[in-house]
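The complex appears here minus one protein chain, its other protein chains still in place.
Order of writing sets the chain letters: A, B and C. Residues in each chain are counted from 1.
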Amino acid sequence: MLNFENDYNNGVHPNILENLIKTNDIQSLTYGFDKWSESAKLKIKQICNKEDLDIFFLCGGTQTNATVIDGILQSYEGVIACEDGHINVHEAGAIEAFGHKVITLPSRNGKMNIDDLKNYVQVFENDESKDHVAQPGMVYLTFPTEFGTIYSKKEIEEIYSTCKQYNLPLFIDGARLGYGLMSDECDFDLTWLCRNCDCFYIGGTKIGALCGEAVVFTHNNAPKKFFSIIKRHGALMAKSRLIGIQFDTLFTDNLYFKISKHAIIMAHQLKEILIQAGFSFYIQSPTNQQFIIIPKKKIKELKQKIIFTHWIPYDRNSFVCRFVTSWATRQNEIDELRKILLS
Amino acid sequence: MLNFENDYNNGVHPNILENLIKTNDIQSLTYGFDKWSESAKLKIKQICNKEDLDIFFLCGGTQTNATVIDGILQSYEGVIACEDGHINVHEAGAIEAFGHKVITLPSRNGKMNIDDLKNYVQVFENDESKDHVAQPGMVYLTFPTEFGTIYSKKEIEEIYSTCKQYNLPLFIDGARLGYGLMSDECDFDLTWLCRNCDCFYIGGTKIGALCGEAVVFTHNNAPKKFFSIIKRHGALMAKSRLIGIQFDTLFTDNLYFKISKHAIIMAHQLKEILIQAGFSFYIQSPTNQQFIIIPKKKIKELKQKIIFTHWIPYDRNSFVCRFVTSWATRQNEIDELRKILLS
Amino acid sequence: MLNFENDYNNGVHPNILENLIKTNDIQSLTYGFDKWSESAKLKIKQICNKEDLDIFFLCGGTQTNATVIDGILQSYEGVIACEDGHINVHEAGAIEAFGHKVITLPSRNGKMNIDDLKNYVQVFENDESKDHVAQPGMVYLTFPTEFGTIYSKKEIEEIYSTCKQYNLPLFIDGARLGYGLMSDECDFDLTWLCRNCDCFYIGGTKIGALCGEAVVFTHNNAPKKFFSIIKRHGALMAKSRLIGIQFDTLFTDNLYFKISKHAIIMAHQLKEILIQAGFSFYIQSPTNQQFIIIPKKKIKELKQKIIFTHWIPYDRNSFVCRFVTSWATRQNEIDELRKILLS
Partner (left out) sequence: MLNFENDYNNGVHPNILENLIKTNDIQSLTYGFDKWSESAKLKIKQICNKEDLDIFFLCGGTQTNATVIDGILQSYEGVIACEDGHINVHEAGAIEAFGHKVITLPSRNGKMNIDDLKNYVQVFENDESKDHVAQPGMVYLTFPTEFGTIYSKKEIEEIYSTCKQYNLPLFIDGARLGYGLMSDECDFDLTWLCRNCDCFYIGGTKIGALCGEAVVFTHNNAPKKFFSIIKRHGALMAKSRLIGIQFDTLFTDNLYFKISKHAIIMAHQLKEILIQAGFSFYIQSPTNQQFIIIPKKKIKELKQKIIFTHWIPYDRNSFVCRFVTSWATRQNEIDELRKILLS
């Protein structure tokens, strides 16, 4: 069975596995104070070329979003997000579980539009009854988005500028950050990102790790008592070495970027095959997720040989389906897909 | 200054005041066990022609919505509402404060559309990843809506039928229930309503009382331990006599309906005046709230003589403004408005 | 039936009733902006002889505690209270409902002891794992306490001094504040209190009002966006005039203190009768609540003529029972009790 279901069906990158083996007999401190976590933080600071980062390692994406957002917001504040942002659609109400409203803006190709954001904050500021409304407290973006699209430098600059004007911290969910940064269309890097938002996370689970996300507050702006907040969210890992070692490896010799780039190269080939096979694309994605429209009958047929996700209904007869490459996708899997679809 | 701002600028209906005076020296039980609360419950059951109602008196609207919704839902469930439903826009995140997502559907003239609801539940049911999503747990309607519009018998029947099919209790926010029921366009009454939803509340604050809303669970379906839930929400009134006496009076000699009808008659005259004055209506409302579009400059001028609300921006140059009549609106106030607008 | 059950079995003080009647036809602003609320705030500032008070009117005690405590605390913080403090035992988990732990200290005669408090904060500060623990964020006292006892000037000074040293705002629950201040044993007044805590509330429900508590932040230290926090708690009253008029009356001509004093005088007589009748006192209370130990059999007998509460079990055969006087207790009720118990 050929698998293009997602980017977390595989084990862990061999380099990480090797380091887990090497370090296994060493005793270490816990709760984030182990030496590998320290080393990983240093390496992230170096690649970001910024000393004043506050870095924390958490386990998974939903947990990270819920903890960071709850940490940044006051109790009575909500988070502004696209209507199809991950926190609004695929986290089972984890943000609301901690008392915060997700305030939604329209999605334009999966992205938040600067005009929608400006309009929202201006209407809010001028609303006579604004004190009766959930207060906006921050802005949440995904990069890449749920539909694989990415923001340009200019788009993030505009959003961040509005955020600063209205005292709304900007947080970027980077569950697939590497795949976004390595996209041919991306016009910035980590160094730039660190200077154009207040917080982001570097996704590990979907890019080579077994688990783990690295939260980066970009200017020593971690919420007060963030360690206790992590603990209160049930997100503090006792054996933090597990995530420390993984990020220490991912940020050695640019591994994170190399394996992200690999997924992009595989995605280019995937896209080419899907085009040749005559599929319509639901959206133009420059990253490792590709969304095509497939009639229900065809889905059934393809699913006998290929694992992929039918994402959302497109119309009465067809679905938007998702094919994903990853750091682990092998050339022979692509070749096999080509055979199935094009012969 | 002429006041059409809202339906709670006035004191209390004289009959209620009289009963507050009459009963003031009587000692009573507390927390809902006073004899007037008991009497009021009986009268509501009589008018509904239904014995198996569970009735509770709470203090205000947001509190009632938050308590009822949190009482009905399991922790992991959300409430389906129109995007402009009161709980989504004007309750400062009170629903989310108790951990529940407000799942929004489009608003059609302020109302939920049966096709939107059906589509939502069907897509949800067929979603492969539905367990990763905030679970729908109930449906919330307002009657009348935020824009003064009302549902027909048929519309509620269709919605309730879908609710039952998917095990989603239907809760109707009746902060202005009387004004809806007394509208010329309304084709049902309390007796019918009791049989076509699982819970509703009869608004007192906006219809003659100083405070108080009567929550009605329509078939002995009050959530388990609802008394404790009310207390936990800080919504249990010690001197419950205050609300008991008010509802006992409102449901004596059909007072609630008579004074609601009065507001509707006043609204007809108001509407006529607004039409003659040449204003465009934002929406056709058959109840006591009327929404017209007024250029900004004109708003400024009118506000020197009349209190009303500018509700939402309409376009760059004008606002949707709201004029409201109530149980307390006097004929001379309408006449005065006529003079100002038409002479 | 003679009623010594509690201090909220009666209606409203006649002066308040009169003002409700007088003002009933006047239209007013809402949500706390009515003129009576404004006037009541001024009068409270005058009696406190302090300009920089932030004052808010809420409806009931549990609601007030939950709103104030949630407003003061950060999400990850808890409130330090006596184990028998109202928030820990009689509020159905309303503090926890908003995510905050009640951190309990022993009760000494219903009161928090300075040594227990100091010991707690010192142990906490020196705890290696203190970041894994619910963070203390404020201190909560009741005055008078659940058992009618009161703190002295010196006791509050010591507690407040420790609070300031550890950055823990001090909040005093004054549901029965007047009865405490008017006790013969009380050695301070409102003016002093304003300078020796960060927030307190003046209870109305139990002292002459139908509902309403006045929250006082003592040095313009209301939590940011406290209005929205009140709304989010479902605690914002639309017709705020109801509470405004009541507090405006209570703080006219020292009514609040006069009627509180009356309850204390009645309590002295009550106490004398209970002593003469040979009952043992569970605790020495200088305020309007008296706690005596009564054998179960005797309770049954007395309850045929008198309403009172059996509070907590004392031993296998007897209960601690509570008798309460109030602003509304009449001399003839006391005389009647004397007859029953002493003849």
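Here, a residue touches a chain if its C-beta (ideal position, glycine included) is under 8 Å from a C-beta of that chain, and two chains touch if they have at least 3 such contacts.
Everything quoted here is computed from the prediction, not taken from an experiment.
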{"item": "Touching residue (missing chain; options A:12, A:102 or A:306)", "value": "A:12"}
{"item": "Touch criterion as defined above, residue of C:26, C:42, C:123 or C:277 at the omitted chain", "value": "C:123"}
{"item": "Contact with the hidden chain (one of A:92, A:274 or A:334)", "value": "A:92"}
{"item": "Touch criterion as defined above, residue of B:13, B:41 or B:232 at the omitted chain", "value": "B:232"}
{"item": "Interface with the undisplayed chain - residues on subunit C", "value": "75-76, 78, 89-93, 96-102, 104, 123, 126, 128-129, 131-135, 309-310, 312-313"}
{"item": "Those residues of subunit A which, in the complete complex, touch the missing chain", "value": "3, 6, 8-12, 14, 17, 20-21, 23-30, 59-67, 91-94, 97-98, 205-206, 210-211, 228-229, 231-239, 241-242"}
{"item": "Touch list for subunit B against the chain that is not drawn", "value": "70, 74-76, 98-99, 131-135, 224-225, 227-229, 231-232, 236"}
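In the analysis below, only the chains that are shown with their structure count from here on.
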{"item": "Distance-maximising chain from subunit B - centres being C-alpha averages", "value": "A"}
{"item": "Centroid distance [mean C-alpha coordinates] between subunit C and subunit B, Å", "value": "33"}
{"item": "Subunit A and subunit C, separation of their C-alpha mean positions in angstrom", "value": "50"}
{"item": "Euclidean distance of C-alpha centroids - subunit A vs subunit B, Å", "value": "41"}
{"item": "Of all residues in subunit C, the ones touching two or more other chains", "value": "98, 228-229, 231-232, 236"}
